[in-house]
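In this view, the complex is presented without one of its protein chains, the others remaining in place.
Going in written order, the chains are labelled A, B and C, and every chain counts its residues from 1.
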């Protein structure tokens, strides 16, 4: 994987905290998933889509159905990282995020992520279609770079 | 992804702990990576390859270069999980693990993982070739299911 | 602090997982709090008091108001630990847990914990009195070792 940095319009910042360093002296490989999640939530909030973390969701829930991460170089304690985030594709009831994690100063690439998310009903049993307002907000923000198949 | 369960010969057990449950009431998506790692370390120990967690590695370090996870169904508090682990491929200085996470009783599939690992020198700068003893141990355990290209 | 081991009637087991090891090669100091919590939830379940982790609590919530931990010796990767747990005191709307964490085989003491818990209404704003059924269950299990002041 080698994501094209020029496609990303949203970024957020994270500083590596001491308790995220593992016994190898670098950020633990699972923590990067958390960093990309920070970027996604910031992205959605920027679009006006609030993720009510800590509250009961009564209408639907968004779940992660797939994650891919490529680790380029390890992040270290105190490093200031930049998470670049974009939605690259929207389907009927799922969508795809891409992320790049890099050193905020040197832009050294730390990791890349592709994640797929599905919309489910509150019971988590059946999928819920994404509404047109969501498609429009993402299209308005991303422009032609987001792939949204026309309804058949 | 839909890994063939019959190919796996190693399993280990994990019980979901309360602090691994996130604000959605299910195991956080990054925690599954940790569970698969528990399986991999158990697998290596079973092969007689000790991972000196917490000690200084003077000869080489194993790093994760890629992770793929498919989430099938969420795991919940107190659930006893089984992690199935196998090495599916060995290259010159990297190898691939596959994992299946399932409910230990019902075998309901929770998640699947493919991870790629590289052997680096202690500085983390250059790759180190895997030795033949490692190849032989994995071959002896996995039989013909592990893909090991012949040296050219 | 030096808790009297003989006072404890409930124990549960935990094996240290690799991702709980920090950059010093030992279990991170915050993780022990999680281990003691595992013991407390097991204790309550053993008394027939289910903590609905991951579900919405509609009647009350239990919150931690104070934690004290003494660290005796570090726990290491793969070590099997035993958590001893008891309720030492019940007040009107709060109660106190004590915990001992030790190596399950050698009984080497790892850490001790005293935690105070309060019962709040679902909004988290005002305290809720503990009911007599709770007092009775704890008294029946702990016998005279639990301090329960008589109502005035």
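Just so it is clear, a contact is a pair of C-beta atoms (placed from the backbone, for glycine too) under 8 Å apart; a residue touches a chain by one contact, two chains touch by 3 or more.
These numbers were taken from a predicted model, which means no experiment stands behind them.
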Among C:16, C:31 or C:101, which one is in touch with the chain left out?
C:31
Taking the full complex into account, find the residue in A:41, A:104, A:128 or A:148 that is in contact with the omitted chain.
A:41
Footprint left on subunit C by the chain that the document does not show:
23-24, 29-31, 33-34, 37, 53-54, 57, 61, 63-71, 74, 124
Considering the whole complex, not just the chains shown, which residues of subunit A touch the missing one?
17-19, 21, 25-26, 34, 37-38, 41, 51, 53-55, 76-78
Contact residues on subunit B toward the hidden chain run 18-19, 21-23, 25, 28, 30, 56, 77
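Note that only the chains that are shown with their structure count from here on.
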Pick same or different for copies subunit B and subunit C, depending on whether their interface residues overlap by over half.
same
At what distance in angstrom does the C-alpha mean of subunit C lie from that of subunit A?
36
Hey, how far is the Cα centre of subunit A from the one of subunit B, in Å?
24
Among the residues of subunit C, which ones contact at least 2 other chains?
18-19, 21, 25, 77
